[in-house]
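A single protein chain has been removed from this complex, and every other one stays in its place.
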Amino acid sequence: MKKTFQKIFNEIKKLNSKLYKSDFLLTWNKSKNDLDRVLLIAEALKLLRDNGLSARCFDSGLAVSLFRDNSTRTRFSYASAANLLGLEIQDLDETKSQISHGETIRETANMISFLSEFIGIRDDMYLGEGNKYMREVGESLDDGYKNMVLPHRPGIINLQCDIDHPTQSMADLLHLKKYFGSLDSLKGKKVAMTWAYSPSYGKPLSVPQGIIALMTRYGMNVELAHPEGYELLPDVVKVAKNNANESGGSFNIVNSMDTAFRGADIVYPKSWAPYAVMQQRTDLLKNNDKQALVELEKQCLVQNSQFTDWECTEEKMQLTKDSNALYMHCLPADISNVSCDKGEVQKEVFEKYRIETYIQAGYKPYIIASMMLNNRFKNPEALLDRIVENQVKSVMA
Amino acid sequence: MKKTFQKIFNEIKKLNSKLYKSDFLLTWNKSKNDLDRVLLIAEALKLLRDNGLSARCFDSGLAVSLFRDNSTRTRFSYASAANLLGLEIQDLDETKSQISHGETIRETANMISFLSEFIGIRDDMYLGEGNKYMREVGESLDDGYKNMVLPHRPGIINLQCDIDHPTQSMADLLHLKKYFGSLDSLKGKKVAMTWAYSPSYGKPLSVPQGIIALMTRYGMNVELAHPEGYELLPDVVKVAKNNANESGGSFNIVNSMDTAFRGADIVYPKSWAPYAVMQQRTDLLKNNDKQALVELEKQCLVQNSQFTDWECTEEKMQLTKDSNALYMHCLPADISNVSCDKGEVQKEVFEKYRIETYIQAGYKPYIIASMMLNNRFKNPEALLDRIVENQVKSVMA
Partner (left out) sequence: MKKTFQKIFNEIKKLNSKLYKSDFLLTWNKSKNDLDRVLLIAEALKLLRDNGLSARCFDSGLAVSLFRDNSTRTRFSYASAANLLGLEIQDLDETKSQISHGETIRETANMISFLSEFIGIRDDMYLGEGNKYMREVGESLDDGYKNMVLPHRPGIINLQCDIDHPTQSMADLLHLKKYFGSLDSLKGKKVAMTWAYSPSYGKPLSVPQGIIALMTRYGMNVELAHPEGYELLPDVVKVAKNNANESGGSFNIVNSMDTAFRGADIVYPKSWAPYAVMQQRTDLLKNNDKQALVELEKQCLVQNSQFTDWECTEEKMQLTKDSNALYMHCLPADISNVSCDKGEVQKEVFEKYRIETYIQAGYKPYIIASMMLNNRFKNPEALLDRIVENQVKSVMA
């Protein structure tokens, strides 16, 4: 174990980063060094935990969570990460307080931060709002810290917004690194990020957007597939194109699932709502126009129903590289004949990769803990090194 | 204190157990050695706490709680137990996530367990479902652990199901052990586990079932009393009979509270719904048939109202051994003229034993903590011994 750790440790030391005291809101605002660092520290943390060593480095402190949408996976990942480092979760339940936009963001951000180390936010329902809200919270904290209201400026972690879902895409990337052996081995691999049919509507865009923007940085050939009319945010598509140019990978968009699957090393079939619909929905939600929302849902489901053949079937999997692409999903998947009549993926395909999707999900707590450590410490690797050196156990033995 | 601890410690050392890495779902699936061990470690933990010593043996880790029914006592007991050992509670709030039966149990069980040590579950509303659900969660965790999804297989603790309420019955047993001086002294004691009138309906069967199945193992003479039509689950009644045969105690069923009280050393008068009604109710709840549920409640309350004389009165207490049986209740009791017009127990009787019922309840946190320790450590007694040796304080002094 010490040897594996030492190897990770040596890699980390080569990477200068700007993560210290910096919020983690979008992967494309981080340098590649930064991203590599987040992966390595996450690996080191997992190694510690798997070997019963304690990564506790806070004696006290709160990790605030603010979930503006339901969550099980990310909620538990954030809680686990905080607990692993010695922080206590304090949930900001907006139904039990009075938070809104405008002036009060500034106030609330400070009121919850007097002794807090991190604020994790999920805000993915309103297009154009989620990420903006996180940045406003950040500015409010800067203001509070500058004016001596806060003894310490808590770091913000994006737990999914309207644009990106960095804790998901980074966990996905770590999964790929482990599955294929290294980041280098990802170069030239084909990823099919494709839309898939679901009997629901209004699923956020942040996962596919996060994937195309991140995987293009690692020299991968990313093919985004969706039916016409299911476009992602143009700004993020542009980011993906630029990333591909810079990394020597490629990025293109097709309107056929089969085309995307052909020769793919990795497939990520997942439903989402067209951004134009999300924009309409955002306006209706803001106006609380329930009638129109019901109408919009009806329309969208009718639209969706034209594309029930966008399903990840065994047949389609035959099109992939050696008929053996890695299937990925952020979970929960809409599995045909299991969670719905007809959905994103056939039961047989999902079952074959079920354990892999669980392992994929299992990296998230460590990715979040790594983001925390890199935000809070200039050289978190030195901390971890000391823990390994001293063999600090997480459970009394 | 060291002497008392040493005595407990010596007793524990004699008991081989199979509790290590084993879920605690039903007392009758545990050997008597196992049960004795849970009691002894609970006593040791209480002794530590009463003497200001720290039983913290986890540096971090989550104790997940999943309450599918309201709870104050058990919720706080579970939270206290987890906290005592150094674990943080993370509640799985199903209204804030999407959990259901079938395929997703397997997934959710793994998603909440990446860094969790225990999962405590209350699921007592649906007959035939609660315990089954816990076993399904357990199988899902086994699957995840076997497939390297989970670095550690969390233990499951039954915080009340449709069949048993082991943290309650074990706390009750510890109360009896302390009250009468030893487990041996319980042999031949008569316990009247009797139905009592309540102006409500639908109370779970798990408490009376837990009591008759557990107390019969300790050579006690258990008399179950209820009006005709208020039968418990036949399977559990059979367990109680067998246990009595094996332990040299006895078990029989009568339809008169007076008969049961006569000569009793211990009385446990408590309301419950007939299992046939619970079965009907389960079906109606599953079909969400509100009309029929209202109708069923009405019927049951009418049926109940025939038995308002099943009340634990001072007069009835005169029938007990030396007119001085120990009154027990899992709380909250329906106290006549206090919490209702007419209920399970007369105010005067309850008031006389009020403090005893509180003391009874006070063992539950230690019972749960003991189940945790015995699940997680092969020799938890060695850990506790070291704490006593080193005099680790729980509060800075």
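Per-chain numbering from 1; labels A and B assigned in written order.
Everything below uses one rule, namely that a contact is a pair of C-beta atoms (placed from the backbone, for glycine too) under 8 Å apart; a residue touches a chain by one contact, two chains touch by 3 or more.
Everything numeric in this text was worked out from a predicted model, so none of it was measured.
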Since one chain has been left out of the picture, which residues of subunit A touch it in the full complex? 56-62, 88, 90, 92, 96-99, 102-104, 107-108, 110-112, 114-116, 144, 147-151, 376, 383
Applying the definition given at the start, please give the residues of subunit B touching the unseen chain. 49-50, 54-56, 67, 70-73, 75-77, 79-80, 83-86, 88-89, 331-332, 335, 338-339, 355, 358-359, 361-362, 364-365, 392-396
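Heads up, the rule we're going with is that only the chains that are shown with their structure count from here on.
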Taking each chain's centre as the mean position of its Cα atoms, how many Å separate subunit A from subunit B? 41
